[in-house]
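Note that one protein chain is taken out, while the other chains of the complex remain in position.
Note that the chains take the letters A, B and C in the order they are written out, and that residue 1 is the start of every chain.
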Amino acid sequence: MNAPVREISYSQAIQEAMAIAMESDERVILMGEDIGVYGGAFQVTGDLIDRFGPDRVMDTPISELGGAGVAVGAAVTGLRPIFEFQFSDFAALAMEQIVNQAAKMRYMLGGAVSVPLVMRFPAGSGTGAAAQHSQSLEAWLGHVPGLKVIQPATPHDVKGMLLAAVADPDPVMIFEHKLLYKMKGPVPEGHYTVPLNKAEVRREGHDVSIVATSIMVHKALEAAEVLAGEGVSAEVIDLRSIRPIDQETVIASVKKTSRLICVYEGVKTLGVGAEISAMIAESEAFDYLDAPILRLGGSETPIPYNPELEKAAVPQVPEIVDAARGLVRGVR
Amino acid sequence: MNAPVREISYSQAIQEAMAIAMESDERVILMGEDIGVYGGAFQVTGDLIDRFGPDRVMDTPISELGGAGVAVGAAVTGLRPIFEFQFSDFAALAMEQIVNQAAKMRYMLGGAVSVPLVMRFPAGSGTGAAAQHSQSLEAWLGHVPGLKVIQPATPHDVKGMLLAAVADPDPVMIFEHKLLYKMKGPVPEGHYTVPLNKAEVRREGHDVSIVATSIMVHKALEAAEVLAGEGVSAEVIDLRSIRPIDQETVIASVKKTSRLICVYEGVKTLGVGAEISAMIAESEAFDYLDAPILRLGGSETPIPYNPELEKAAVPQVPEIVDAARGLVRGVR
Amino acid sequence: MSGRARAMQVETETSNLPFIYRQYEREQLLDALRKMHLIRRFEEGAEECYMRGLIHGTMHLSIGQEASAMGICMPLVNEDQITSTHRGHGHCIAKGADVKRMFAEFFGKTTGYCAGRGGSMHIADVSTGNLGANGIVGGGLPIAVGAALTAKRLRTGKVVVCFFGDGANNEGAFHEALNMAAIWKLPVVFVCENNGYGMSTSTARSTAVANVADRAAAYSMPGVIVDGNVLSDVAEASHDAVERARRGDGPTLIECKTYRYRGHSKSDRNRYRTKDEIDDWMTNRDPIKRYEAQLIEFGIATSDELEAIRNSVQQEIDAGIEFAKASPMPSIDGLADNVYTLEA
Partner (left out) sequence: MSGRARAMQVETETSNLPFIYRQYEREQLLDALRKMHLIRRFEEGAEECYMRGLIHGTMHLSIGQEASAMGICMPLVNEDQITSTHRGHGHCIAKGADVKRMFAEFFGKTTGYCAGRGGSMHIADVSTGNLGANGIVGGGLPIAVGAALTAKRLRTGKVVVCFFGDGANNEGAFHEALNMAAIWKLPVVFVCENNGYGMSTSTARSTAVANVADRAAAYSMPGVIVDGNVLSDVAEASHDAVERARRGDGPTLIECKTYRYRGHSKSDRNRYRTKDEIDDWMTNRDPIKRYEAQLIEFGIATSDELEAIRNSVQQEIDAGIEFAKASPMPSIDGLADNVYTLEA
C-alpha cells in the first residue's frame, strides 16, 4: 500500500470508495432515497450526482421494499447496485427482498445466478432520533445464510471493505454507525480492499479480550487505555465481520487472555455478543477460560428520546472498564 | 385443573383456545389470509368462521404489512386481534409493523397505550416447501424488546399459552412448528393458562442438560431415551419462551448437570441457542461447567427442497445423541 | 355539533360565503385561527429552542401547512382519532393537545406527553384522540385502518383521520391500507398533505400520477383535491369525508396541496427548491394570512381582535416553554419503564 494516506472522515471514505468503484466499472450504480441532489440523509453520497449523473446516482421514491427489490433484480441481471437505506431501521420494510430473495436466490436456483449487491445501513443511537431511527439490527442479517454482514469501525476499513463488497459476487450488508460518519482517520488514496471476513486486533493485551463491534471498538479502546493505567492489560478485537465471524482470531485471543468480554450496541439478548460468547463457549478456547464470558450490549428497551436515557441504553466506557476490571480481579 | 383431559392435536388445541377466547370476549377477532372458508393454510382456524362469522374471522387480502398494521391499530384502540401469518417467512414483509410499531408504541408513547396483539407464525422445515416457506425466524423477534416470543412444543402448552397471550396486554408472538400441528397430546377442556415466561423440565437427568425449543424438544426427548439406554442421564428442558428467557430454570439445571447442549432448528449462528449458551456462560452456572457448551442448530444454508438435504439442514436425533454422549464421556 | 356563524351579520349573502362561515360559530372560527397561530408559534418556538441547544435530536416543521392540519380537524370531535406523521406538531395541536406538554416532551421531560421517551417524532396525545406521530413514513396508514376497524366492530361511532405526506404515497403501506379500508368500508379519511416534496424528491420525480388523489380510483373511493392553504376548503372536504365515513359509506382520500417553508428537517441544504418558489408560497399563499384576511373581510373579527389572539398565543407559548424548562428530567432508573404493560 504505497498510496498517499490522508486523514479523512468515515463518510468521505465511503464516498471515495463509491466514486472509485463507479469510475472503474460502469455497472456500479447507487440507489437510495435522497442520495442525489440532497446528498443523502447523512451526506454520504454528497455531490456524487454531479460527477456521475442521475442515472447512476438514482433517487428512489420512498419505497424501501420495492427499491431493495429493484436492486436485487438489477444485481441478478448485470448491474452492481449499492443501495442506501436512510436508516437501518427501515430494513424492517425490506427484509422480504433482502432475506427471502437476495440471500437465497443463488442457493434456490442451484447456483445459476449470483447477486452482487451492496446495501448500506446507517445504524445506531446517539443522535436523539428515538426508537424508530436508532436501532442496531445487524444481528437479524447476521442470522441469514447467503448474506455477508460487516460493521467497519474506521475510515480505513469502511473504504477498503466497501471496495471489497462491490467486487464481491454475493450480497454484502454494511452497517455504518451514524456517530462514526464524522470520525476522521488515515485512509490511503486510490483502490485497496480490506477482506470481508477478518477481525483485527486493535490493541494487544494479555489479561482480558474485549471483542467489540463498530463504534464500540472505540469505546473499548478508550476503556483499554483506562485499564492500562490500572495495570490491567486488555486486548481489543474489532470484529469487523459478523457473517462470517473470524473465529480464529477471537479464539486465539481468548486462549491467550483467558477472559472475554463482548461489547456491542445492539440489544443484548440475541445480539452479536451472544454469538461471540457462544462460539467461544463451544470452542477449544473453553478450556482456557478463567472467568465467565461477559456481554455488554444494548438495554432490553427501545432507544428512548431523552439524551440521558439514550446514553444509558447502550454500553459506555466506564461500564467496559468496570466489567474488565471485575473480571480480571475476580470480583463478580 | 379439574377439567376433563382429552387427546387432541396441536392445531385443534390452538383452534380451541381461539374459540374460548372469542366466546368470552367479543373484542377478540381473528385476522389472516384464507382463515375463513378455507380454514387457514394449515387448517388451524378450520370452521371457526361458521361459528363466529366473517366479521370475527376476517380474511385479509394478501397484504402482510398492511394486515399486520391493521391488527396493531385495532389492538391499540380496543380490539384484541389474533393475526395469523400463513408462513412465518412472511414475517419478513411485516417486520416494520411488528418491530417499529407494535413492539415500541407503548414505550415511545411513555405508557399511554398498550398493544394487546397476538401473532401466530407457522414455522420450520420438513414439509418440502423449500427456502422461502421453511424458515425459523424466532431469533429475529426474540431480539426485540417490547415483544414476548414463545414457542410452545405441545398441544397442552399451545392452548394454555395462547389463552395467556390473548389475555396479555402486550404483543405476543407465537411460533408454531408446522410439523407439530398433527401431533396429539393431552389437553384439558375449557379455559386454562400456561405462563408465557417459564421453561419446563420435560425429563429429569443429571449428566447433561439439553435445552431445546419447539419440535426439537421432542427430538431431545427421543435422544434422551436412547442415551438412557447407554447409561447417560439427560435432563431435557423445553424453553417455551425465548423473550423473556427463563434463566432460573436453565441455570438450575446446568448447575446440577454441569453440561449443556442447546438444540434448535433456526440457523445456528445468532439463533436461540446462541443466547442460551451466552446466558449460561455469563451466569453463576459458568463455574459449574465441566465441558464446552454445545449448540446444535440449523445449518448455515437456506432450507433446500430435496428431502434428504432438507433433513440434513436441521438437527436430528442421532446428532443429539452423539453430542450428548461425547460431552458426557469427554470425547470432543 | 356546529351552528351558523355570526357572519350572517355581514352584508354578504350568507349562502355565498365559504363553507366554514356557514358551518361554524364565530368562537369556533376564532379558535381555529388561534390554533393555527399556536401551531406556527409552537414550531417557531421549538426551532428557537433547538438552535439554542435546549432541544436535541431532529424535528420536522410544518410551518406553512397549518390550514391543512386545522381544517381537517375542525369537523372532528374529541373522540375521533387521528394518526399523524413525522411532521406532526400541527396535527397534534389541531386535535387539541396542550403545547405545555408538547414542549415538555421536546425537552425530554417526565411531564411530556411521552414522558420524554418519544420526542418530536413520536408526539401523541391519546386523550384528545391523537394516536401518535410516526417516524416511519407510511407507518400510520395501516394503523389508522385498524383504528377504524375497531370503530366499526365496536360501533363507537368514531371516525379516524390518517395524515400522511406525498412521499408516503409511494410506500406499499399506502396501497395495502387504502385497499383494505375500501373493501371493508371503514370509517377512515386519508389525508395526503402534498407539500410537493418527499424530503428532496418532488412528486413529479417520485410519483407516476399528477395528483395523489388520482390514485383514489384504484381503491374505488372518492379522491378530492383541495387548496390546502385555504382553511375553509380543507374543512369542507374534511366535513364531507367525515360525514361519509360516519354514515358507514367508507373511506375518502383528500389531497391538500400545500407547502412547507422550512427545510425537510434540521439537516437540509435545500438544493432542490428555488428561493423563488419558496418566496412565492410565503408571500402569496400563506394560510394564516389568507384566513385572517377573510375573517376581516367577512366582518367576523377586527384587526385588534386578531392582534389579541396573536398575543395570547405568544403568552401560551412562553408559558409552555417555561413549563418545559421547569419540569423534571426522567430518572435513569426508569429506562425500562413501559417496555411492557405487565412485566413478564
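By definition in this document, a contact is a pair of C-beta atoms (placed from the backbone, for glycine too) under 8 Å apart; a residue touches a chain by one contact, two chains touch by 3 or more.
As the structure is a computational prediction, the values presented were derived from the model and not from experiment.
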>> If I'm reading the header right, one chain is hidden. Which shown chains does it touch across the whole complex?
In response: A, B, C
> Where the complex has a chain not shown, which of B:A19, B:A130 or B:V201 is the residue touching it?
Replying inline: B:A130
>> Tell me which of A:R27, A:H206 or A:K255 is the one touching the absent chain.
In response: A:R27
> Which of these, C:E105, C:E176 or C:E236, touches the one chain of the complex that we don't see?
Replying inline: C:E176
>> To test your reading of the contact rule: which positions on subunit C touch the chain that is missing from view?
In response: 170-176, 178-179, 182-183, 205-209, 214-215, 217-221
> Residues of subunit B in contact with the chain that isn't shown?
Replying inline: 33-34, 36-39, 41, 43, 59, 61-66, 89-90, 93, 127-133, 299-302, 304-309, 312-313
> For subunit A, which residues lie in contact with the unshown chain of the complex?
Replying inline: 27, 29, 55, 60-61, 63, 65-79, 81, 96-97, 100-101, 105-114, 145-146, 148, 168-170, 196-197, 241, 244
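We adopt the following convention: only the chains that are shown with their structure count from here on.
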> Which chain's C-alpha centroid is most distant from that of subunit A?
Replying inline: C
> What whole-Å value do you get for the distance between subunit A and subunit C if each is reduced to the mean of its CA atoms?
Replying inline: 38
>> Report the inter-centroid distance (CA atoms only) between subunit B and subunit C in whole Å.
In response: 41
> Quick one: subunit A and subunit B, Cα centre-to-centre, how many Å?
Replying inline: 30
> Which parts of subunit C, given as residue numbers and ranges, touch two or more other chains?
Replying inline: 114, 116-118, 122, 134-136, 139, 172, 339
> Using the touch rule from the top of the page, what residues of subunit B touch 2 or more other chains?
Replying inline: 65, 96, 100, 107-108, 145-146
